[in-house]
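The complex is shown incomplete by one protein chain, all other protein chains being positioned as in the whole.
Our next item is subunit A:
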Amino acid sequence: MTTFLGMPTASPTVHLRTGESFPDAARTGLADSQQRHNLRVATTTIREKRAGVVAELDDWEQLRAAGAAIKDATLAELPDHLERFEAAVTERGGTVHWARDGDEANAIVTRLIQATGETDVVKVKSMATEEIGLNEALATAGITATETDLAELIVQLGDDRPSHILVPAIHRNRSEIRDIFRDHMDDVDPGLTNDPEALAGAARLYLRRRFLSAKVAISGANFGVAETGTLCVLESEGNGRMCLTLPRTLITVMGIEKLVPTWRDLEVFLQLLPRSSTGERMNPYTSMWTGATEGQDFHVVLLDNGRTATLADPHGRSALRCIRCSACLNVCPVYERAGGHAYGSVYPGPIGAVLSPQLTGVKDNPSLPFASSLCGACYDVCPVAIDIPTMLVHLRAEVVAAKREEHRVPTAEAASMTAAAWTMTSRRRWTAALRSLSLGRVARRMPALPPPLSSWARSRDLPQMPRETLRDWWVREGSDVPPAAPEEDA
């Protein structure tokens, strides 16, 4: 087991990366005014709700610190906790499987389902299975997986991609959802309105048939408790609970970072998560199960998929603290404008901008670390205090280093950065450079400027160039102040 942790051999699967760069992919979202409106309304609402319930607790900062500390301590001894977890699950009649990457995990789950002889399964919303593309893998094996989370179902029926961790269909409004239901649900009322109750009713009817017939269910896990082998899922609709209790075989796919050592530790996260994600004081449906219950067959697939490599990176490690609450998405001004699809990963928003390149390596996701203005709003709301801006900056340096390795000739950006640093390390060169700038008199709205000024000037005027730099003014005017210290005249 420990050898496995040290040796991630295969590379993470496709749902963590896209061929398209963020700026290119963002263009679609930016141009979609309906989506931008939907996102603004949804994120503003949930953001305010979160701020309200967080403000109610006067020990929020301590809770945050506790959450971060528990996660860090667990990650520091992850191999031990995983072994304890495996022993506890096995002892209680469950079976633990280990998957180095998405392909292995998908193969394990497919094999387990095929052994039951079933071809239809129900699913509890899960980011891990999203990450490895399980539904698609099952489809190629002739197995139909139905998502039972309402928003996830909307995405699935609409043959769409999720654009938010918690609310995968956040980019859709009610009329769009009505259209998706009308077009893709068998025996739906053709006169379905976009009234929330009507929509929920249609989904309930559709799902009920599947709950009652499903013999196999697949879930993810929000937390796994190492000491008892308990798994824990938090959800708002109760549909997950139907999946967890009705079917005869339950397969849980869980990232190896989801463990907490003891039951007691859960208490902290059961406070942090609902307030951060849905802005609720307490989670509506919290399900926990330990091993196999009578008549049920229980499996858990522990997924690495780049996590060991992330753990090995001292700058990137804390991304594994993430409890997928999505608070950082809801406050992110870049996410709100560009939309979740622009990140090309199942993990969008600020955490996606660090987690995806951490899991795949920066070479596969080189534009994501730059998809942030470093405004810091994400760090402020993160319930486990992940310093996302600092991590982004580290990843940017990794991207630059990787490019350097790849190309013998420095990129234009690297060349200009080196030149700027060279100029800025000499008073003489710097003074001369500033002077030429102030004499340059570039037109403020010049249509054809060289990059990078061209991308600035597409939407913004350049500042008026001053006639005199500050240092030249100082030399001329500053002399009337009391004698300066000798070092200034150096």
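In this section, a residue touches a chain if its C-beta (ideal position, glycine included) is under 8 Å from a C-beta of that chain, and two chains touch if they have at least 3 such contacts; residues count from 1.
Please note the rule applied: contacts and distances are computed from a predicted model.
Note on the omitted subunit: UniProt lists it as "L-lactate dehydrogenase complex protein LldE", one of the names in "Aminotransferase", "Beta-methylgalactoside transporter inner membrane component", "Probable sugar-binding periplasmic protein" or "L-lactate dehydrogenase complex protein LldE". The omitted chain makes contact with just one of the residues A:275, A:341 or A:396: A:396.
Even with one chain removed from view, subunit A keeps its contact list with that chain: residues 22-23, 26-27, 30, 36, 333-334, 337-338, 369-377, 379-380, 390, 393, 396-401, 413-414, 417-418, 420-421, 423-425, 427, 430, 433-434, 437-438, 444-445, 452, 455-456, 458-463, 465-466, 468-471, 473-475, 478, 481-482, 484-485, 487-490.
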